Structures are given as C-alpha cells and as structure tokens.
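Data first, discussion second: the structure below is written as structure tokens.
With one protein chain withheld, the remaining protein chains of the complex are depicted in position.
Up next, subunit A:
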Amino acid sequence: MSDNSNSNNNNSIDHTKNVLVEKHISYVVNLDNKKEEDFEYWVTEHLRMNGMYWGLTSLYILKALDKMDRDVIINWVLSCQKSNGGFSGNVSHDEHLLSTLSAVQILMQLDALDRLDQDLVAKYVLSLQQEDGSFFGDKWGEVDTRFTYCAVSCLSLMGKLDLLDNNRIEKIADFINRCKNFDAGYGCIPGAESHAGQTFTCVGALAIINRLDLIDRDQLGWWLCERQLPNGGLNGRPEKTSDVCYSWWVVSALSVIDRLHWIDNEKLRNYILKCQDNETGGIADKPGNVPDVFHTFFGLCGFSLMSYFDMEEIDPTYALGTKTLLKYNIKLPWNKKL
C-alpha cells in the first residue's frame, strides 16, 4: 500500500484531538514489510504470532479487517502448530501457551476455527495444568498467572471449558487467589507485587471461570484508579511512568468489575491521542516515541472500551470483538449492553 500523497495532506489533522484512523490502518497493514536487514525485524521475529494478533485485532477495531489476506494468514498460523498441539511464535520456534492463545484468537477472528484440530489444542493446554491449579507456560515449567489466563481463555474460546471439572476449576481459582495482594491487585506468582498487567490476566481468568465473586471490586477499583497519573495516562505499578499499554490492562480490568467510570476517561483518551504518530500512523507507549503494533493495539482498545470514536467494540475479558464472540455463542455476562 502506498498512499504517501494522501498522508502528506492528512498531517493537517490535529492528532491531539482526532484519531488517525486511515493512518493507523495503513501503519498496521504495512507492518509486514519489515526488512530482514533491519534490527527490528530480528528482535521481534519470535513474537510474530502475538504481533499478528495485535495487528489483526487493531484492524478489527478500526473496521478494516478485510485489508489483510485471510488465506495467507490462516495458512501461516496453521504452519506454526507443533505435533503436540501447541503453537509457536513463528514457524521455526518452539511452542508456548502465549502463542497458542494468539493463534486461536486469530483463527477465531478470521472465522476459521474449523480449520483447527481443537481437541489437540485442548490436550496441549490441559497437559500444562499443575496440581496446585497453576499452569506452565510450556513444557519447561515456568509458572505465571499470565499462563492461567491463556489456558482458560483458549479452552473457553473453543467451547471446551467443561474439560475442566469443578475440582480443577476450584484449584485454578484458588491459585489465582493466592496471587492476590493486600491491595487487592494481583502478581505473577504468590507473593509477587501487584502489577496491572498481571491483574488483568487474573481478573480475566476469574471472569471466564465465573468466579468474579473472589474479587474485592471496590478495593481493586481503588488500586486501579491510583494507576492514573496527572497527565491522564496510566501506569502499572506505583511511581512508574505512564504507558499506553495500560489503557488495556487497567481499563479492561476496570470494565470487567464495572468500575470504568472511576477513572477520568476523557483525560486518558487525550493521553492516548497524544501518543499517536502523526506521520507514520500507529501509537507509541508515550507521546513522541516511536510507535509499535503492541501499543497501537492497546491504545485502540482503550478508545474502544471507553466507547470513543465509534470504534468496533472489544470484549474486556477475551480481547476479541464482541460480535466475533457472540457469533461463537460465547457468554459475556460482564457486558451490560447485551
């Protein structure tokens, strides 16, 4: 895609007040043209599955999913599946739960879940569950609440959550609960400091297994509110600087526990707007920085969750379009509009 002639004219749009829809679309569509001579290409190459998910979902939010070559992507995703059912971050990498969830999300988004041997994927996910209710990220045994989220989300998206009996669900809930701190936030393992990113994964996992009752909504709401800084942006822990990615982690968690109105939505919107790159399109972590697909996705999610700019609605738990999820008959009890 080359629309340089257009983009020059578009620089007249004030990006601190408007969302640069066309530029973001072309930014995401052109991501795949990174060159193999570039440093950037090689240090992100192992993350391509996640990157593809972030890019596609950005386009979904921008109502431009049709700009991507569906068949090429589906075939590439499927080529990353290993014999044990797990997916890798790129063709020549090892499988991991993080990339497995992204693969399932991509296929769902492209309405191609039927191309997948879902039983095999479920078997892989279940093989990583531990006695104490935690999940390994891959066969090498690291434990993290992020992996718990990936596991339950993956199973639920494939309609296979019932493969976990009540006893196992109970253990999962128990493990997450052990990662809760006095401030009602969550860490990556028991004892670890509360972190907004980990908090999202725990809240999301509890929502999926229908155990939101374990969350102290008011206290957690407070802690999440304290993440908003005077500049409107959000941080992930006390005295860290603001970063656009928390427009997803914090805002989604607040949405699930129905406390989104506790932060100043307008100030956050203005902060995200300032992080847009008026030349290249895309959104950066902080105003003036170089954009990337990760922050572009999370910034757009922020707009969507706060219902700004007529974006396509994204679900705060599954991080997929609400319409996509409804098509697959997935229940979204936290969504008050339904």
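The rule is simple: contacts are C-beta pairs under 8 Å (C-beta built on N, C-alpha and C of every residue); 3 or more make two chains touch, one makes a residue touch a chain; residues count from 1.
We adopt the following convention: contacts and distances are computed from a predicted model.
Of the names listed as "N-terminal E2 ubiquitin-conjugating enzyme", "MIP18 family-like domain-containing protein", "Protein prenyltransferase alpha subunit" or "Dynactin subunit 4", the one that matches the UniProt record for the absent chain is "Protein prenyltransferase alpha subunit". Summary of contacts with the chain left out: across A:S12, A:S83 or A:N167, the touching residue is A:S83. Across the interface with the omitted chain, subunit A contributes residues 36-39, 41-43, 45-47, 82-84, 88-89, 92-94, 96, 137-142, 182-183, 187-189, 191-193, 195, 218-219, 221-222, 225-226, 228, 237-240, 262-264.
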